[in-house]
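A single protein chain has been omitted from the complex, and every remaining protein chain is retained in its original position.
A, B, C, D and E are the chain letters, set down in written order, and residue numbers restart from 1 in every chain.
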C-alpha cells in the first residue's frame, strides 16, 4: 500500500529534438509528465512508497504512459481506465533569449471528464499518510474540481497530511475562477508551495520589492506573503516559495524559502545551465515532501528540496531522476560536477 | 487559381520509427496526411494546379502542416484557421503477420466543428474544374456533412466534375448513418472510387466469389457491383475498384478495375514489398483523376493509377512523392527497380 | 504473489542499428534479454502474474534492466543484487544470406557467481504454481547448476509444474557436460521444449529424415524423439518441438509440434519476414505455458504458442510484446496484416 | 507579385550533428542557405511578400531546396533552372575556444555560370519595391557580377530601394577585385549593411579604437566609417553596422548601430548562448529592411533588427524562424526566456 | 609494399536514411566509394596487401575519406593530395518497384584534373603483382584516360597482371568515345569483368537469347560474347560475367560465369533480399581477384566471387565488409542465415 498519493493529470509531451523549433521538427521525442505525476516519480526515486491517481483511456498510448510510471516504481494500481484520450502538450525548448513554447492539446482528456463514481475515494486513501495535488487538477474541469474537493474532505477525515502546489495555469481558467475554487480547496492544505506570481494570480497576494524578470528578491516580501497566506488558510503549517531568476532560457538562478509559524529558512542559490526546466517546481515539491516526511529539519529540508530541483534542471524529461544520495551530495556543497572514477 | 479542389481533414500522424511497437517508442516520426490532402499532394506532384480546403487551428503545429503542403506545391490559400486542435492519429507499422495499428485522436478537431459560415463556398469553387472528397469528410461530424452537401450542390451548379472515394471508417460512424448520408451525397458524384468492402459496408452491395483475405477476385463480381452503383446513382460515369490482396503486412498484391457505361478495364497486378501503405488508396485516386483529366484513355488511366499507387507503397508518409515520368516508367512495364546511372 | 516464476540470466544486448555490421557501428541499441526473462515478460503481456529471479549487480546498468522488467509488469522483487557485472551480448543482425552474429561477454556475471545463500528458495517458490527454466541457466556456472537443482527439488516438493527449454549453448559448455547435468535436472521437468538440434546435442537423441538446413520435416521423426525423451524422463507429460526452416536470415518458416502421452498435435506453419528472431523460441515457451495453464486444449495451445512466437519475430528486442487478443487473432487465421481503422 | 526581391546564391549546407568534427561524422544534417535567401526567408516570416531569385540545376537536390523555400513562404517563381550543380558548403560547428570550420564546394554552381539571358530582369523587378543583395553575389563569378550590375541599373531605373550587405568573402575574391567591383555596385545602394572588418577589407576604411577579438567598441569610430562611406557613395541613406564580440564560439555579444545623415542610433547589446550563428548577419538585414519598410523609426528599427538576429543565433539552420511578435517581445525587453503556459 | 594496386576515383556518397526520397531527406548518411576503391577495401578484408591510388583535395572531407580507407586496412600512401574537390554522388535507395536514383556531382573533382606529373608511376607499381581498374577511370576525363594508359604500359612492362571491369557509365561519356578509348586500354588486360549490357554499350558485342529485365539467361550466349572478346583482345585470359536478375529493387537474382580459353564455369544463383546493392559488381571483382591470386581453381573462384558479392548486397555502404571465412561458409552452401551462438 502506497503511503503517499498524488492526484492529477499526466500528459504526453511531444518535443522536437535539441533546439529545433516546431516548424522545423520532423519527429518528436516522447515523454510523459504532469505536476502530480512528476512529484510521484521523484518521490519514488527517493525510495518513497507512492501511488499516482488519474484517469487514462484504454489504448496503447496510455499503456505506454503507465509502463513508464511502473518502470519508475510508481504504484499505478489506482489509475482508472476509460474516457477518450490522454492530454498532449507540445514543447519547443528555448535557448538564450528565446523562451520555450508550450502548446496544450488537453481538452477532452479522460481526467477532464472524470465522474464522481470513477474513483473509490475511501479505498484510494486507505493507509495513506500524505496527499499531494496542484492547482492544475481542479483547473482541468468542473468535474475534476468537485472530485478533488471530495478527495480532500476524505483526506482530512483520515488525518492525511495534504500538500499543494498553487501552479496557476492561465490557459485553463481565469484568475477569478481560480480564486474562487482554490480559496475553498487550499483550506484543506497543510503545506503550500508557490512562487510569487502564482500567489498574485490566484489570491492577489503580492510581495513588494521583487521584480520577476530581474530576480531581485526580498526575503521580507516573501515572508509577508507567507504570513498572509497562513492567516487566510489557518490549516497551513508551511509555505514554501521557489525563487527563479530567469537570466535567460539557458541559465536560471534557483533558490527557495520555507516559512513556518515562526521563521523563514532560506536556501543556497544555484546558477543552473539548463537541460530541461519542465518539472523543476515539481521536483522541488517532491524534495520538500521527502524532507518533511523524513525529519530532516526545516533548513535541511529546504536545502534538500532546492538541490533536488537543481538536479532536475539537468535531466531530460519531466521526471527528476535523482537519488537521495545525489541530492545530498549537492545539498552538502559539491556542485563542482567532478567525475567519480 | 487552382483547377482542382479537395476538401477534408488533414491530421498529424505520429509513428514509432521502424517496426517499433507503441509500447516501445520513445519518439515519433511526424508526417501529415488525410484522404483528400493526400490526393491533393499527389496531384501537385503530377503538375496539377490543386488546392486543399480544410479548417486548422491557429497554432504552430498547424502552421507546420501548412508549411508542408506549401512545400509540396499545394495551394493552401483556402484553408480556414480557427478551432481548437488538429486531429492526430498514431500509427504503428506492421510487418509480416503483424498488422499495422492505428489509434485515432481526432475528436474535437477544427474541421469537426466547422460551421456553415467558415467557408465561402462560391469563392472556394470559383474557376474550379474538379472537386474531390472522400467518405471520411461527412463522417467527421454532422456539421461537416452539411457543409459537404452545400459544397456539392454548388459544385454541380458550377458544372464541376466530382470524384469521391467511399472510404468507410467504422470508428467514425455506423453503417446505417453512412448509408443515409452517403446515399444522398454520392448522388452528386461523377467518378466513384471504392473497394469491395466499403461498398458492402456503406451500400450493402456485395460481389460474389471474392474472399477479402485470400484475395481471390472475380472481375464479373466487381462489374456487377459497379453496374448496381451506376443504377443507384445515375450521375456516376466511372466506378473504380482497387483490389488489395493482403498476403501479409509486408507484401500486398495490388491492382484495380475501371468500369464505365460499357466496359471493364483491368490493370496489371503488382506484388509490392511495402514501405508504407497508408495513403495507397488516395494515390490511386490521384492517378485516376490525373488520367481522366489528361485524356489518357480508360485503359491507360487505370494502369497509371495503379502504377502511381504501387509506387506510393514504397514511399514513407501519407503523400505519394512520385512524378508523372516515374509513374509512366512503371506503368509501361519497368518494375525491375534498376539503378539509373 | 507471482504464480509463475522463471529463473535465469538476463543480459544487456548491444546491437548496431539496422543492418550495420559490428565494424560499421558507432552506436548500439540497448535492450535486455535472456531465455527465462523473455518468457516472463511474454507471460506478463498475456496477463499472467509472473516473477523473474536472477542476480544482478548494484549499478545503474542493472537498475535500468530492472526498470524495463517492471515496466513490462514482471515482478522483480525476488531479484538479488550483488556481484560484479551483468552479462552482455553483442548482436549483429543478419539479412538474406548473411546470418546474425552474436558475441557473448558474459563471463564473471553476477548470476554466474551466485552462491547457495543468495536465494531464499522456499520463499522464492512460495505460492508459485509454475516454474520455468532453460538449459542456459545450469550452463552458466557450476554454482548456478547446483542452485538450479536445489530450486527444482524444492519445486517438486511443493508440487509446482516445471517447464524447461533445452536451449543448448555450445559456447557455455560441452555436450558431455550438458548431458551429465541436464540428464539429472530434466528429471524434474513436466513440460520439455526443444528443437531437433538441441536434443541431439544434449541427449544424442536424433530424428531421422530431417535436414536442418532444408527444413524437410518428418512428424514421425519428431514423435520418435518425443517418445524416447518421455521414456528417459518419465516425469515429462508434454514435449514440444519448434520447427524452424531457415530459408534465409530474412525469411523463416516456423511451426511446432506438441506431443503428449497419446498424440502429436501439429500447428500451422508461418512464413515470416523477420524483424528480430532473438527470443523466438522463448516466446513459444511463453505461449505454451499460457495455453496449458489456461486450459486451451492441446491443439489450440500449440497454435497459440506458434502464433505468439510468429508475432515475436516481427517485434524488435528479445521480448514478445503481444497480447492474448493479438495472438488469438493470428492463431484463428488472420495473418493478412490488414490495418484496423 | 512579390514586393521585395533578393538575388544571390543558395547552397546546401552539410553539417555533422552536434559538435562532431568532420573527421568524426558519419552523417550530415542538410539545410539550405545563402545570404540573400536567408534574408528572403526571414522577411517572409515577418509577413513580407518576398521573392528569391537564383539559378539552380534541374535535379532533385535543387527541387528539395525550392521545396524548402516554398514552405517558408518565399516566392520561388523567378528561380531559373539549369546549369550543372548547386553549391555546397560543409560546416563544422565550433564550441568554446574551437571555432566553426567551413569548407566551400561551390565552384561550377549554376548561379556562377549564369548568363545575361538567363534572367528577364525587367520582369524580375516588375512591381518590386525593395531589392536586396550582398557582396557575395558579384564575387561568385564575373558573369554574376555583370548580371548584378544590370539588375541594379534596372532597379534604380524603376525607383526601387536597394539594400546591400558588404559580406566580404576572401575565399571568393581578392580585396583588390572586391574593391573594384563593389566600388561600382555600391553606388546604386540606399541602405548599406556592414561590419568593421568588411569595410576594411573591401574599401580600406577603418575605425579606430576597435579590437575585433576583444570587442572593445567605439561608437565614434563607427560613425566616422559611416560618414566616410556616405561621402564615397552619396546614394546611401543608411549605414548599419553589426557589432559582434566573440567571447568564444559558444558565446557572443551582439549589438548594432544605425547611422543616417544626422545621427547614430545604438541598440541594446545581447550576450548570446549560440545554437547556430550562420545567417546571423542576414537576419539582421531582414530585420532592418522590415523596420525601414514598416515605419518603425530608426531607433526601433535597429532594436528590431538586433533582436531578430539575436533570436537567429538560437535557431538551427541558416534561416531565422522568428515572427514579428517574437522579435518585438525581445526588443521590448523580455530576454528572460520564460516559458509561456 | 602493397602487392595489389587499384586506380580510380573515390567519391562521397550522400544518402537519405532508410527509404526516404531526396525530397523528404533532412540528413544524409555519409559513406565513401568508387569502383576501384571498393575492390581495394574488399581485398583488404580478405587479407590482401592492397593500395588504392587516386587524387584527393587537401581538406577535411578528403581526410575523412582517407581515414576510412586506412581503417579498412587499405594502403593510402600513394594517394596524391591536391585539386579542388572530391566527387560526390547522391543516392536514393529504391524499394520494390521503385528503383534507386543516383545524382552525380563529380565534375571538377581532383582526379578529373589529374596531370601526368601527379603520379610517379614506376614507384606506384614497384613490387606490385596485380593492377585493377574499371572503365570509369578513363571516362572521368581525357587527362585521366592518358594517365591510365601510361600506368597500363608500365604495368605490362613490369609483368603485372591487369584486371578491368568494363563498367560503362553513360553519364560520363558516349558509347563512341568509350569504344575508342576502351578498345585501346583493354588491350593491356588479362582478366576482364563485365555484364551483358556493358559489353553491348562499349564494344557492341551482344549475346542472343537474353532479356535483361526478365533475366532469362543463356550460357551459350555469354560464352559467345566471351570468345569474341578474347579474339578482339588476345591478351585476355579470363572473361567473367555477372548475371543480375532484377526482380525488383528489393530482390535480385545474382550469379556469374567465368570463361577461360577452354571452358565456361557457372556459379550457383542466389536470390537476394537487398540491403545495399551499390558496389555489388566491385565485390565480385575483388572475389575474383582473390580466387585467381590464391589458386582456388576456376570453379571455386567463381563461386567465391559470387558468394562474396551476394554478401555485399546485405551490407550497407559501397564496401564489402566480409571475411574469407564468411564468404567460404556461404560458397560452401550455408545460405540459411542461422545465428551462431
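We take it that contacts are C-beta pairs under 8 Å (C-beta built on N, C-alpha and C of every residue); 3 or more make two chains touch, one makes a residue touch a chain.
Because the structure is a prediction, the values reported are computed rather than measured.
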Report summary line: For the chain not shown, touching visible partners are A, C, D, E
Query raised in the report: Per the definition of touch given earlier, which of C:55, C:85, C:132 or C:169 contacts the omitted chain?
Result: C:85
Query raised in the report: When the complex is taken as a whole, what residues of chain A touch the one chain not shown?
Result: 270, 272-275, 307, 310-311, 313-317, 321-322, 326, 330, 333-341
Report summary line: Across the whole complex, the chain not displayed is touched by chain D residues 18-21, 23-24, 94-102, 104, 169-171, 213, 246-251, 277-278
Report task. Could I get the residues of chain E that touch the absent chain, sorted low to high? Result -> 67-68, 70-73
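Quick note on the criterion: only the chains that are shown with their structure count from here on.
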Query raised in the report: Which chains does chain B share as contact partners with chain E?
Result: C, D
Report task. Going chain by chain, each one touching the next, work out the least steps from chain C to chain D. Result -> 2
Query - Selected pair, out of A-C, A-B or C-E, that shares over half of its residue contact pairs with B-E - result: C-E
Query raised in the report: If you take the mean of the Cα atoms for each chain, which one ends up farthest from chain D?
Result: C
Query raised in the report: Distance from the CA centroid of chain B to that of chain D, rounded to the nearest Å?
Result: 43
Query raised in the report: Of all the residues in chain B, which ones touch at least 2 other chains?
Result: 21, 23, 67, 101
Query raised in the report: Which of the chains are touching one another, listed as pairs?
Result: A-B, A-C, A-D, B-C, B-D, B-E, C-E, D-E
